[in-house]
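I'd like to ask you about the structure that follows.
Yeah, one chain of the complex is gone here, protein chain that is, but the others are all in their spots.
Take a look at subunit A:
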Amino acid sequence: MFGCSSAFQRVAFLLMAPKLKPQRLHQIAETGAEQLVKRARTMSTQSSIKDAFSTYADYLNNFNEKRERVVKASRDITMNSKKVIFQVHRLSKDNKEEVLEKAGKDLEAVREQHFSRLMKELQGTDFWKLRRAYSPGVQEYVEAATFYKFCLSGALVTLDEINETLLPLNDPSLEPLQINILDYLLGLADLTGELMRMAIGRISDGEIEFAQRICQFVRQIHRELMLVVPKMDDSYDMKSKLEVLLQSVIKIENACFSVHVRGSEYIPMLGDNAPTSFLLGGADVE
């Protein structure tokens, strides 16, 4: 009888527990355990269980707090990297320099304000242990950095180049934070979606050559990723990304095809700065 009722109390306690503040919960748990110690004076092991579990509790508390901080930093990186991507999309024929200059500065701010926070948390084995917590932010950053750089120079920033830009952040007492291959590749796979949008936009703006350059670049990335993906640690994510990527390539190719086949009909229009675009108004013009 005694056993049953106490079990129900425990269940009730369990249901209640999450609403209490962690510290208070800790206290209650402790006094609960103390009572047990009293009840079981003959069992010397009782207190050793309690000691052991208070070590585990400390470990779990510290680690969960750390994880929270990493998740927050990752979210900030994602949010601000997205802003950089939007900024790069504002690019058009005549504002290239000023748009990209601002994007470059914003990117630097992401590094200085948020990557430095990540670095402090990801020393030693935590780098891999917390990968799930920071990976989304890092991927978004890779996407933004490669997107910006492609529009600036037409080239792909390599992982080594990205990691080099992270070095100045380092406190000499800490290990440098270096993005791993997997996150770089995942970010790169997302880049092609942005490039597709950019290519369509450039075509409607009359910058056909830019669009074709994008097309070649994206094809190349697709080809290379295809070879690398099966070898990745957990390739499930990446496989679905690769499919989306191929769709982007095809969309760009189709847009380039349309321009190629019917393009000459629109050249005069695309040449001037008329707001009518190839995609929107062009079809009716003979």
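Just so we're on the same page, contacts are C-beta pairs under 8 Å (C-beta built on N, C-alpha and C of every residue); 3 or more make two chains touch, one makes a residue touch a chain; residues count from 1.
In the analysis below, contacts and distances are computed from a predicted model.
Participant: If you look up the hidden chain in UniProt, what protein name do you find among "NADPH:adrenodoxin oxidoreductase, mitochondrial", "Translin", "7342_t:CDS:1" or "E2 ubiquitin-conjugating protein"?
Facilitator: From the listed options "NADPH:adrenodoxin oxidoreductase, mitochondrial", "Translin", "7342_t:CDS:1" or "E2 ubiquitin-conjugating protein", the omitted chain resolves to "Translin".
Participant: By the contact criterion defined above, which parts of subunit A meet the unshown chain? Give residue numbers in ascending order.
Facilitator: Contact residues on subunit A toward the absent chain are 1-4, 6-7, 10-11, 13-14, 17, 22, 25-26, 29-30, 32-33, 36, 39-40, 42-43, 45-46, 48-50, 52-57, 59-61, 64, 124-129, 131, 153-156, 158-160, 181, 185, 208-209, 212-213, 215-217, 220, 224, 227-228, 231-233, 256, 259-260, 263-264, 266-267, 270.
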